[in-house]
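These notes are about the structure you will find just below.
Moving on to chain A:
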Amino acid sequence: MLLWALLILPPVLAGTCCVARSARRVLLLASVGGAGWAALAGATASAAYASGPLFAARGWLYLDALSAYHLAVLGLVFGASSVYAWGYFQGELADGTLSLRSARRFGALWFGSAAAMTAVLLSNNLGLMWVGIEATTLLTAFLICVHVTPLSLEAMWKYLVVCSVGVAFAFVGTLLVAASAQRLGLDASEMLLWTRLRESAALLAPGPMKLAFLFLLVGYGTKAGLAPLHSWLPDAHSQAPAPVSALFSGFMLNTALYCLMRYLPLVEGATGGTGWGGGLLVVFGILSILLAAVFIVFQQDGKRLLAYHSVEHIGIIALGLGLGGIGTFAALWHTLNHAVCKALAFFSVGRLGQMYGTHDLGRMAGAMRRSPVWGIGFFGGVLALIGVAPFAIFMSEFQILRAAAAAHAFVALTLFLLGAGIVFVGALRHAMTSAWGEEVCEPKLQPGGVADAVLVFGALALLLLLGLWMPGPLRTALEQAALIVGGRP
Partner candidate 1 sequence: MNDGAGPDAVLALLIITDLLLLGSSRLRSCITITALQGVVVSLLPVLLHGAEGAVRPWILTGGSMILKGAVFPWLLLRVLRESGVRREVEPFVGHTLSVVAGVAALMFSIWVGTQLNLPGPVAPNQTLMVPAGLATLLIGLFLIVSRRTAVTQVLGYIVVENGIYTVGVTLVGGVPMLVELGVLMDVFVAVFIMSIAAYHISREFDHIDVDQLNQLRG
Partner candidate 2 sequence: MNWTVVIPPAAGLLLAPLLFGVINRTKALFAGRHGQPLLQPYFDLGKLLRKGATYSRTTTWVFRAGPIVGLSATATALALTPMGGLPAPVRFSGDVLLFAYLLCLARFFTVIAALDTGSSFEGMGASREVLFSALAEPALLLSLAAVARETRTLSLSGMVGSVSAGTWLSQGPALALVAVALGVVLLAENARIPVDDPTTHLELTMIHEVMLLDHGGPDLAFALYGAMLKLWVLGALLVGLAVPVRSGNPLVGAGAFLGGMVVLAMLIGVVESSMARLRLLRVPKLLVGATALAVLALILILG
């Protein structure tokens, strides 16, 4: 029942957005509805923990610990972004650059993408899961150019083509999975049900399953932004409005990784748990970390900087998943930490960007003096992102290091430390200039509401808390989820 509600609510809201009378109302609806839906998502997730996996629609909708955890994270990010969007668009409402038409489009697509991501999380059928992913691509494409500009069009085109092509591979992968499941003799309606496949993963035909995983890795990897498939990511993130960027890198990337998490136990089962799939994930993870590091060192554009940070952290999560053991646990934990942290950073840089009329970090110099709240948000966010203790990301990355040592993947361990080190060196310098440097241009300041302070300091406090103390429920949740992916916490 809850599951249906989760799926139905967003389209309804989207519809109402399309008929709302004024841009203002649309935004109000977006933020309130978003928050409400987030609450619902949270409730559902906790219900799933309380009473085991939830099924609906003859087992086609399915919510277990793993998806519930992701659902909760989605709720967190989506809710926060919706609330933030209200404040974000105030300026544009005031000077009327946000037409009713584009406001409606924003509202509709905003909830549309929520629906799509939920569909991915809820669908037990791997085919539908793919449909959901492709849908997120198509729905979010126009979110990038809420304001149609040459650059945003370019970004959107790249996003559209690259992701569609990539995700198409994922479909080939899905088909191959189905092919390798032929011998199970399941009938059509059950053929792609994940629960079924997981039960009898050992019986899947290894050959096709391997090929399938390659296709899936490339396909969903493109969507998740694993290097070298990440090329669309910095463009899309830098051109989209801040709330969208936050949603993108806070959670949309993770939906794609979530799909891989679903497939990992299948391929491991089929190949006899020799870590065949994990090895691939480790390789991609390390590649992403290193490549992101390269671009972070030279990045002058605040949003692109954060985008490459997403590549890095997605890489870290993939690394954790690939290493298995405590690594899986840490990767899932890192998902949450990264989501919170990245949302915070995008919120801040978005507002600062509006004030300064640019995302060039050099021109934002001295932001912390001009706009303390968002300045602190940005600086704190970046510090947390580059793994400064006692923020949570330090802890989850440390756990992933443990996993590397436990798996005796010493090369990976070294490269991970190296990449993280380069990122640290590069990002810190940018952040310090933009936060503390001498002003080069005069921002047009915006009145800061209480909500802003709550968003920023709430997020920072949360990161600090998670770094120092892990609540019991969270830990059990992570352990259950990790168990599903196949790691032993």
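For anyone wondering why these and not others, all candidates are chains of the complex that A comes from, given by their letters.
Heads up, the rule we're going with is that a contact is a pair of C-beta atoms (placed from the backbone, for glycine too) under 8 Å apart; a residue touches a chain by one contact, two chains touch by 3 or more; residues count from 1.
Predicted model only: the values in this text are computed from it and were never measured.
Picking from 1 or 2, the partner of chain A by touch in this complex is candidate 1. Chain A meets candidate 1 in the complex at residues 125, 127-128, 130-131, 134-135, 137-138, 141-142, 148, 150-151, 153-158, 160-161, 164-165, 168, 171-172, 175-176, 178-180, 182-183, 187-189, 191-192, 205, 207-208, 211, 234-235, 238-239, 295, 298-299, 304.
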